[in-house]
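One protein chain is absent from this view; the other protein chains keep their places.
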Amino acid sequence: MIILLISALLGVALLALEIFKLRSWMMPLMLISFMAILAGTAIQWGLAENIMNQNMISMDAFALKGISILTILAAFWLVTQHKNIQATGNSSDLYALIAFSFCGALLMTNFTNLVMLFLAIEILSIPLYVLAASKRGDQLSNESGFKYFLLGSVASSILLFGIALIYGATASFDLYTIHHFMATQNTHPWIMVGLVMMLVGFAFKISAAPFHFWAPDVYQGAPTPITGWMATVVKGAAIIGMFRLFAGAFEGAMSTFAGIIAIMVTLTLIIANGMATLQHNVKRMLAFSGISHAGFLLSTLLIPGFASQALMFYILGYGIASLIAFTIMQNVGSQIGEELHAFEGLAKKSPFSAAMMTIALLSMAGIPPLAGFFGKYYIISGLMGHYTWLTIIMVLTSVVGMYYYLKVIFVMYGKSENGASYTENGKLYPILGAIALLTLFAFSAFI
Amino acid sequence: MLTEYAFWLLSFIAVFSGIAVIVSKNPVYSVLYLIMTFFAIAGHYFLMNAQFLAAVHIIVYAGAIMVLFLYVIMMLNLNSIEIEKRSSIVKLLAVVASGLMLVVLAGAVPHAEVLIQQKESATPAGMVEDLGIALYRNYLLPFELASILFLAAMVGAVYLSKKNLNETQN
Amino acid sequence: MIALAIFSIPLLLSLLLFNSRSNSNKLALTGLMTTLVVAIVGKVLQSYGHIISLDVPLIDTIGFHFSLILDGPAFVMVLLTLIAGIGILYSIDKEIQNANRFYAWSMMMIAAMLGAFMAADALMFYLCYEWALIPIFFLILKWGHGEHLSKITMRFFLYTLFGSLFMMLSLLYVHQSMAHPTFEMNAMWEAGKALTAGQQGWVFAGLFIAFAVKMPVFPFHSWQPSTYDHAPIQGTMLLAAIMLKMATFGLVRWALPMVPAGIEEHGQWAIYLSVISVIYASLMALTQKRLKLMIAYSSVAHVGMISAGVLSNTDQGTVGGLFEMFSHGILAVAMFAVYQMIESRVGHDRMNEMGGIRTSAPSFAFLFFILVMGSVALPFTSGFVGEFLLLQSLSNTGLGLAALAGLSVILGAAYMLRGFQKMMLGGKAIAFSALSSKETMILSIAVIIVIALGIYPNILIQLIQNIL
Amino acid sequence: MEKLVALIPLFPALGFLCITFLGKNMSKTAVGTLATAMVGISFVLASLVFSTQLHEGHATMVKVFDWIHVGTFKVDISFIVDPLSSLYILFITGVGSLIHLYSIGYMHEDEGFNRFMSYLNLFVFFMLLLVLGDNLLLLFVGWEGVGVCSFMLIGFWYKDHANNDAAKKAFVINRIGDLGLLLAMTLIFIQCGSLNYNDLMISGGDIASLGKWTTLAAILLFIGAMGKSAQFPLHTWLPDAMAGPTPVSALIHAATMVTAGIYLVARFSDLFAMSEMASQVVTWAGVITAVMGASIALTQNDIKKVLAYSTVSQLGFMFAALGMGAYSIAVFHVVTHAFFKALLFLGSGSVIHAMGGEQDIRRMGGLKNHMSITYWTFLIGTIAIAGIFPFAGFFSKDQILAHAMENNLTVFVLLMLAAAGTAFYMFRMFYLTFHGKFRGTHEQEHHLHESPATMTTPLIVLAIASTIGGFIGFPHAIGESLHVHHWLDHFLSGTVVAAHSHLDATAEIILALVAMGVAGGMIYFAYNTYVSRGINALEDEEINSGLHKLLLKKYGFDELYDNIIRKPIDYIASGLHHWVEDKALMNIVDGSGSSVKGIARLLQGLQNGQIITYLLAMIGGLIALLFLI
Partner (left out) sequence: MEILHNIYIQHYLALSIALFCIGIFGLLFRKNAIIMFMCVELMLNAVNIALVAFSKMHGDTDGQIFVFFIMVVAAAEVAVGLAILMMLYRNMHSTDTDSLNQLKG
């Protein structure tokens, strides 16, 4: 409970700091809060599972894992993006919104009631609509915010209709009740339709095909730090919530849905990887790459016994790599440009940036012994023998994925050179380096 | 019997004005039709013994949300701007898609007739005190979180609307 | 622990080299020689009963062990890696830009390959197998040459990655079939053998695609000639001499013991493919006008022979395969070194435009001739022992197949001698300065190894058969 | 005594190493002496070994060290001493040392003298391995080793690409045969489980377990022999091999290496005796080769080419004998042939030496006045090969003919024809070279001289050998009274399958007379044509007769092989290169990449930035999912 309280009050506190003109305290405060949340998680870990507050939330092991992963990602996001956020001049508003959305993200990990789920999604999303559009003078940012908002609220409506139907069938919003109901009775048409609609709502949030179209546009248009936030914490929270719901409460009905999810995974992998090969804008390419990872994340639902470990590990591995990539992306993007050729000769200008980017990209591509490989490994080994055909598709699309990641690496290490000058953000050295090492050797952490 | 007629009448109004929202050329008309729909929906709530909800519905939707809409339309002076340029193929697709949607969802309506009022609960649901108890006891946490939501929305809306005092352009 | 030392000395050295500025050549060479000494000492100690292998459980839930062994096959491959590695790094004949990084990447690649050879854990093998790609990728990209370098590197990288992912699928398939999944070598073998022949066939198909791409075997070889051509010459050596051995070694270590029935009943196509590859590559070599490409294709032919012989699954095939891997590794380094010597003096490697080098550099011609003879598997060279055993093994599958594969004996003689004749012989005597002592040293050592192993192969054969 | 056998190949090997690594600092004389001495020592040792075999006559194995031990596959470096191998090593080292001696004089002026001597030593080493090895694999080592030496020596004058081409051709064609031998080995090992002669034949008899594979194994072995011994259709390399220095032609391409095929078949006489069909193949290949070689030799004008075709033809005789089961007689002919053919080649070398490199007999004539030793020794060689009593060739050839008459009359007639041809072309060459007027240039005429002693000594020794060499194999008719008939046959009986002629003495004598008569007639005919009437051989462009042209072009085998083998392979290879390697495979690889992009481009149309499209996709997706449930 204290965890949620901290996260909820964080935004308020940030706003208060603005009032008292204490902007420089914001980042430390946020960091301290994140640390406190992590500490709280650790304390909670020792306690037995407890359901709190009239079956609204449950701080079970899954939730705690989710919270800690999201908090780690958020903290990492904060330290890498702090300078960029500060540079906008609106750090208080932006940080407050981030804090609110973080609160929503945490709620996504521990709800046990559909009301909580709905509120969590909205608390997560509504600040994001604003954040995506937060570059107020920039038309692209506006466009991305608008698209995200409109499509997002449609998706919410669909999700809500699904919730309504499920409520109609089960007479409860409580996940335990629903779970019991579905264990015995899962062919009721309301449940079927309701589940599909909820699935669509979530598929939108994690940008699985064919509900992914917003993602590249929004990721590209939004300011890069926000894109980084969306691609990691938000996506992670959405898939954790989805996993909690589908692998937990709706477990009984999953057999009917496995086929659909497999098809969605296939479509996502093919479309995202294919489209990414065509991109010249690295940010947009990373967006498509993020979609393809959503395919992997979604496929954890197909693993018999629902490998939550695989999911968590993948989120962490992908999230860290992705944040590193977005950080470099932001540095290059703000100084030279977002296009591929902006990266030309980066290895000479800044070997550190290029190396970090390379490690991040290779990890996302799933090259051993980086964490990304182990993420993919757990998923594929879980699917092997049950969805062997899907693993083959995963493998083939991974090769395609390798292609566009390599393209960036080639440009960085290739011989051509653009004249633009580049100074790297020296303070990032130790942080990025440490995290990159974590990415390299994280594989024993979460097993 | 009366309630039955009321149901059909309100339903008709809701659907009719719902369609009218879409087909009206002038956004102001759309807003007015939407308000009509909301009133019809509020009537339904009333029929279903959810009087408090009906009242809140009117206040929130008709009173706040739609006024906001109207205000924006007026401020942006959108009365007569829009000229429909949707290609007919998109219109056709819109009809087909929503039609299919209707058909598919209608398939979910059970054939067996389930009376809407199956159980008579001891205390009549929908009264203020029931809702109050539920909201402040069982649903206290979501209730508190709703305030976070509002706060977030408020900050966001203010942020987007305020002049760029210290934002470095570009 | 000695196994760990063998693996980690090059690795640590690589990290050190990334940060060093001077004398990287000496540092790298000293490191490799130390490793070589350690490996030999380790093997000797092992024969006195010391335990030098290492088995550290890393991830218990999936049964992943950091596990290194130094049995016969592994030791032979380690020897090859180190000897060839020393030769490769020693053969660098001019200033390299960013030399410390060049050496660092090379050392890292060697470390990865050593890991793959010594791995007694399937996942560990796979990890090293993939990991070795990264250093060579940077070696080619940064120090390669040519117009379409990035396209070629991309093709190489994607193609090999494509293949090895299938290996992962196959290994995972076997892995998940166990009650208590582990990647430990013997357990994987047993689990593989417990599958039905049909399943084994599929597992083998996945493994073979991975190995076929890496070796390469027709029709998966199209990445190879252009990559060899555009890579820096040391990179080509690393690829041809050691890296492709990971694939052939993979056949011996993983495919054969794990899915014997699959190979027997559903894997014969792979043998046919390998034999086709032998002939096809020989024919290709026959059409080449450039020395480097000719060597590249001849390498394909040799590897096809290894693959075919090994897959026939006999003692002779396995031993002959490992023997030929060693021999081919040494020969590949030497042949590419010859290429480097010619290229650096003549300025190109178009064989038609040379001639009479023998007149200017008789001892070079002499050494080269012995290497050519080793390459065409002349008796009393190491090439012969390997190829004969492989052919012997292959004829267990079918005498006709052996006859077809044996055609490479004829075609190999044809293209090798033609190349030799065009470059070395004839009246036209192009200017060709005598070999430096370093170059003579490299070729002489290679020649000595080739001949010594041809005359007394038993020393290596006994090592290979030594199962400790 | 047998233990010494291990030293026999060692000395030439030492010679090779010494000359290669230390030769730079040694004088030519020293090098020549060293090389000759090394082979000479081997000869002495070989004589000792041979003499012990004379008494004991059974096979002894001398193991040197383990070679290849893999599972059940066990092959050692180990030597066999038995009559067959001891006979072979005797004449190899004997003829070899003579030719080494000869080379000192012949190659003295050449800048590559050291190289030459070292190669010769190496060759002797491999040749000794070939015959001494106690298993097929070691035989194969020698087999390929002599091939390489042959390659190096044919292309000795490497600056001329014609020589290199000839060398390459020899090596590649030999490799075709080698493949046959390789396959035979693998087959024999799979079926019999061993490659040792001892297990296979001498004491084990495992060769019998070949069963239905017997014929195949025999034929594969024979293919190996065909390559090395230049039998039809793999004979085309041998005449070209004359591009090498003359001592090479004498040693490798006449006396020793080319007879390795006979050694192989004789060694496996047990196997061939089991397969009637394989024997037939051997016979007919031999007969065809004999006739063909003789007929081509009729028209050749290059002194060495004539001898080369003569060699081909004589080898054909030997194989015909082998095919008919007369293994020991074939070996007999090998020995006598080694003597007289080496003599002839060395003689021709002496001639060429005197002529300053000229090899065309149409440019010679009347040399007998200038170089009498060469003349007389050459005459002995010519008579010997023509088969005149009592010279060496008579005995061996006569017995082959006798066997042919007994077995197959067609074969007999054809061989008789070949023998007649032999007498004619040999004397044609002889007369054109030594008799009549000198037809060369003046400078050549002034240059004419007898060769130095290092060259003439071997000639004399070989002439003596050619004269009396035949006595080791008296036929019944002559030898019976002396109790020495078929001495060689008896000597070899422990090793090869013995086959006595069952012709009675009278028939043998009649046959011998007939053969001699035919030869004599041919000699007269040649004398009449080229000496009495003084006719010179036609210049190439004067030739009108079709048959003559065909013979001059050697039946067009070179062109034929070019057209049906080399060109198609080149064509296929370049076709594959163009269509498969560059087009198909590249397009598949790169095409799979671009097809991914192509598919993505189709999808890109959907990602058009329009909210309506995204909404439609979303709703469409929802509907689709609802349908799927």
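Just a few scattered comments:
All chains are identified by letter, namely A, B, C and D, in their written order; residue positions are counted from 1 within each chain.
Here is the rule we go by: contacts are C-beta pairs under 8 Å (C-beta built on N, C-alpha and C of every residue); 3 or more make two chains touch, one makes a residue touch a chain.
Keep in mind that this is a model prediction, so the values were computed, not measured.
For the chain that is not shown, the touched chains among those present are A, B, D, taking the whole complex.
One of A:Thr71, A:Ser144 or A:Ser308 touches the chain omitted from the figure, and that residue is A:Ser144. When the omitted chain is restored, the residue from A:Met26, A:Ala63, A:Val115 or A:Met412 that touches it is A:Val115. Of the options D:Leu54, D:Ile612 or D:Leu628, the residue whose C-beta touches the omitted chain is D:Ile612.
Although one chain is hidden here, its contacts on chain A can still be listed: residues 114-115, 118-119, 122, 126, 129-130, 133, 136-137, 139-140, 142-147, 149-150, 153-154, 156-157, 160-161, 163-165, 167-168, 171-173, 216-218, 220-221, 278-279, 284. Panel shows chain B; residues 1, 3-4, 7, 11, 14-15, 18-19, 21-22, 27, 30-31, 34, 37-38, 41, 44-51, 53, 56-57, 60-61, 64-65, 68-69, 72-73, 75-76, 78, 81-82, 84-86, 90-91, 93-95, 97-99, 101-102, 105-106, 108-110, 113-121, 125-126, 130-131, 134-135, 138-139, 142, 146, 149-150, 152-154, 156-157, 160-161 of it touch the chain omitted from the view.
The chain not displayed touches chain D at residues 604, 607-612, 615-616, 619.
Assume only the chains that are shown with their structure count from here on.
Relative to the centroid of every protein C-alpha atom shown, the closest chain centre, again from C-alpha atoms, is found for C.
Computed from the mean C-alpha positions, the centre of chain B lies at a distance of 70 Å from the centre of chain C.
Taking the mean of the C-alpha atoms as each chain's centre, chain C and chain D sit 37 Å apart.
For chain C, the set of residues that touch two or more other chains comprises 158. In chain B, the residues that touch at least two other chains are 104-105.
Chain contacts here follow an irregular pattern that is not a line, a ring, a star or a complete set. For chain C in complex with chain A, the touching residues are 58-62, 126-127, 130-131, 133-134, 138, 141-142, 149-150, 153-154, 157-158, 161-162, 165-166, 168-169, 172-173, 175-177. Across the interface of their complex, chain D is touched by residues 86, 90, 93-94, 97-98, 100-101, 104-105 of chain B. By the touch rule above, chain C contacts chain D in their complex via residues 155, 158-159, 219, 221-223, 280, 283-284, 286-287, 314-316, 319-320, 356, 358-359, 366, 373, 378-380, 384-385, 388-389, 391-392, 395-396, 399, 402-403, 406-407, 409-411, 413-414, 417-418, 421, 424-427, 456-458, 461-462, 465.
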